[in-house]
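One chain of protein is taken out of this complex; the other chains stay put.
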Amino acid sequence: MNVIAIQVHLKRNSFAYLAALPMALTVFVAYMGTMFWSVRLSFSSSRMLPKDDFVGFAQYERLFNTSRWISSLENLLLIAFLFLAICFVLGFLLSVFIDQKIKAESFFRTVFLFPYAMSFIVTGLVWQWIFNPQLGVQKTVQALGWESFKFDWIVDPDMVLYTVVIAAVWQGAGLVMALLLAGLRGIDDDLWKATKIDGIPAWRVYISIILPMLRPMIITTVVLLSISIIKMYDVVVAMTGGGPGVASEVPAKFIMDNLFERANIGIATAASTVMLSTILCLIAPFIYSNYIKKQGR
Amino acid sequence: MLSILSPTNSKLASKRGSSLQMQWGRIGIYGFLLVTALFFLLPLYVMLVTSFKGLDEIRLSSIFAMPQEFSWDYWKIAWSSACTGLECSGLKVGFWNSVKILIPSVIISVMFGAINGYALSFWKIKGANILFACLLLGAFIPYQVFIYPLIRVYAEIGIYGTLTGVVVSHVIFGMPIMTLLFRNYYSTLPLELFNAARIDGAGFFKVFFVIMLPMSTPIIIVAVIMQVTNIWNDFLIGLVFAGSDNLPMTVQLNNIVNTTTGERAYNVNMAATILTSLVPLIIYVASGRWFVRGIASGAVKG
Partner (left out) sequence: MGNVSINKLDISYDTTFILNQLDLSIEDGEFVVLLGPSGCGKSTLLNAIGGLIDTTGGSIYFDGNDVTWADPKDRGIGMVFQSYALYPTMSVEKNMSFGLRIAGVDKETIARKVDWAAKLLQLEPLLKRKPASLSGGQRQRVAIGRALVRDAGIYLFDEPLSNLDAKLRTELRLEIKKLHQKLKSTMIYVTHDQIEALTLADRIAVMKDGVIQQLDTPYNIYNKPDNLFVATFLGSPSMNCLEGTLYSNGGKVTFFSADMLLDVSDYQFMKEPDDGQHVTMGIRPEHIQTLEADKEDANLVSGVIELVEPMGSETLIWTRFTSQQTLSHSVSSELVFAKGERVNVKIEPSKCSFFDTETGFRI
C-alpha cells in the first residue's frame, strides 16, 4: 500500500479508530496488561506484598505440593464431567420433548430456564437449605416416619461434590434446553417429511440425523458450560464454603482465598496462571473458528 | 432471527406407530416434563413457603409444608433490619447499592457495545479482527487472573473500593459480550445501507446516531436485559471492587445468611434470598423470549 492510500485510509476511518480506543484500552490494559502482570507475579516470591524478584517455578512447585490445590483440581474435574454430562442429557431430552407440539409449552420453557436468571449465590443458598440435614429433605422424610433415613451429602466429604453438581445442573440445564430447542426449531420441516417417507423411527432420526446437525450448537453449549464451571466460585461459597474440610474446594475459590485471606500472592497468581493456560488452550481454537473466520467482511 | 421465537410446529406428527403406542408416548413425555418441572420449581417453592413461616414452625414441620401462620414479618425484617455482622439495616442498603451500580454500568456498557459493534462491522480498522478476538478471549478468562493487578491499578488511580471502581469493572468485563451482540446484529444489516449513507456524506457518528442506532431497538433491549441480569447477579466484582460502602445486594445477602451469631433465621434468610432474585426474576418473566434470544444470539450466532 502506498503512502496516499494509508493517509486516505486513516483520514476516512479516523473516528472509527477513535471509537475503538476504549476497546483497545480494555484489551491491552485491563486484559493483557493485568494478565501479564499476574503471570509475572507468579514467578516472584511475593507473599503478602508483591515483589519483583524472580524465583522461577518455585511458586508452581509449592502450588502443586499443596494438597488443597490438588484436591480443588480433582474436584473441578469431577464436577465438570458430571455437570456437562447431566446438563447435556437432561437439556437435550427436555428440548426434544418440548419440541413435540406439547400443551403449555411456554410454561415448561419458562420453568426450565428461570434458574438461569438466578444468581449463583441464590442457587447455592437455596440448595444448601434443601440439602441441610436438620432442615431439608432428610428431616422431612424422617418426620414422615422413616427415622433412619439419611440424606446428609452436603456434610459428607465423599458426597458433597454431588450436591454442588445438582445445584449447578439446576441452574444450567435450562440453557442447554433453550439453545438446543432453538437448533431443533431451525431444522427444516422437509427433513422430517423425508424421514417419514423413508420410515425411519423418530428416536433414530434424533440420534443419527438431528444430533449431528446440531453440532455447532452443541459445541457452543459445551464451551459455555465449561467456562461457567471453570469460573465456578459463587455457588461453592454460598453452598458449602468449600467444605466440609476441603472436600468441595474449587480452583477459583482457592485463588481468592490465597489472594485475600491467606495473603499469598505468589501461589494465587501461579494458580491463576495455570487456570489461564488451561482456558486458553480450550478456547482459542473455538473463538477462531466460531467468531473470526466466518465473519470478516 | 431465531426460530425459537416462532410457535411450535409438529415434529412428532411424523412419528409412526399405533395410536395406543403414541398415547403412551405422549403420557411419558408429559410425565417426564412434569417431574422435571417439579424439580426445577422445588427450590423456589421451598423459599417461598419458608419465608412466611415462624421459626418454631420451621423447626417442627417439614420444609415442604405450607405455612400454618402466614406472616409477612420476615420479609420486612429481611428488607429493613436483618443483620450483617454489627450492622442491622437489612437488605435495602444492598438493594440501593445494586441499583446505583446497575444504572451507570448498564448504560455505559451497552453504549460501548453498540459503538464497538458498529465500528467493527462497518469500518475498516486495521487489526480489528485480532483485537476483537482478544476481547472475546477476555470473556472466557476467570476474573481471578485480572483481579490482583486491577486492584493495584485502581488503588493507584484512586477508584479502588468506590462506586466508580465497580462500574468501570462491569464495563470492562461486560464489553466482550456486548460488543459481540452488537457486532453480530450489525453484520446482518446490508453493507449497502452503510454505503448509501456514505455517498450521502454522513460521517462516523452521523451514520451511527441517525441511521444505525434507530434501527437497533431490538438488540438494545436484548443487551439491556442481559446486562441487568448479569450485573445484578454479580458477586465477585462487587465483593472485590465495591468497598464496604457499596456492597451489592448479592454480597450482602451472602453476609446476612452466613452471619453466624445467634440462631439461624431461615425465614428471614429465605425472604432475603427471594428479594435478591426478584429483579432478575421479574426481568426474566417480563422479557420472556427476549431473554432466550439474548443468550442464544450472544452464544450461537457467532
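Observations, loosely collected:
Order of writing sets the labels: A and B. Residues in every chain begin at 1.
Here, a contact is a pair of C-beta atoms (placed from the backbone, for glycine too) under 8 Å apart; a residue touches a chain by one contact, two chains touch by 3 or more.
If you're wondering where the values come from, they're calculated on a predicted model, not measured in any experiment.
When the omitted chain is restored, the residue from B:A37, B:C83, B:L193 or B:I221 that touches it is B:L193. Interface note: of B:L33, B:A119, B:I211 or B:L239, the residue touching the hidden chain in the full complex is B:I211. Interface residues of chain B facing the missing partner chain: 190, 192-193, 195-202, 206, 210-211, 214-215. Interface residues of chain A facing the missing partner chain: 1, 4-5, 8-9, 12.
Here is the rule we use: only the chains that are shown with their structure count from here on.
Chain B has its Cα centroid 15 Å from the Cα centroid of chain A.
For chain B in complex with chain A, the residues that touch the partner chain are 2-4, 6, 8-16, 26, 29-30, 32-33, 36-37, 39-44, 46-47, 50, 58, 61-64, 112, 115-116, 118-121, 123-126, 128-129, 131-138, 140-150, 152-153, 172, 175, 179-180, 183, 187, 191, 203-205, 229, 232-236, 250, 253-254, 257-258, 266, 269-270, 273, 276-277, 280-281, 283-285, 288, 291-292, 295-296, 299-300, 302. If you check the complex, the residues on chain A that touch chain B are 9, 13, 15-17, 19-20, 22-24, 26-27, 29-35, 37-38, 41, 50, 90, 93-94, 97-102, 105-106, 108-123, 125-127, 129-130, 135-137, 139-140, 143-144, 170, 174-175, 178-179, 181-186, 189, 192-193, 195-196, 199, 201-202, 216-217, 220-221, 224, 227, 230-231, 233-234, 237-238, 241, 252, 255-256, 259, 265, 268-269, 271-273, 275-276, 279-280, 283-284, 287-288, 290-292, 295-297.
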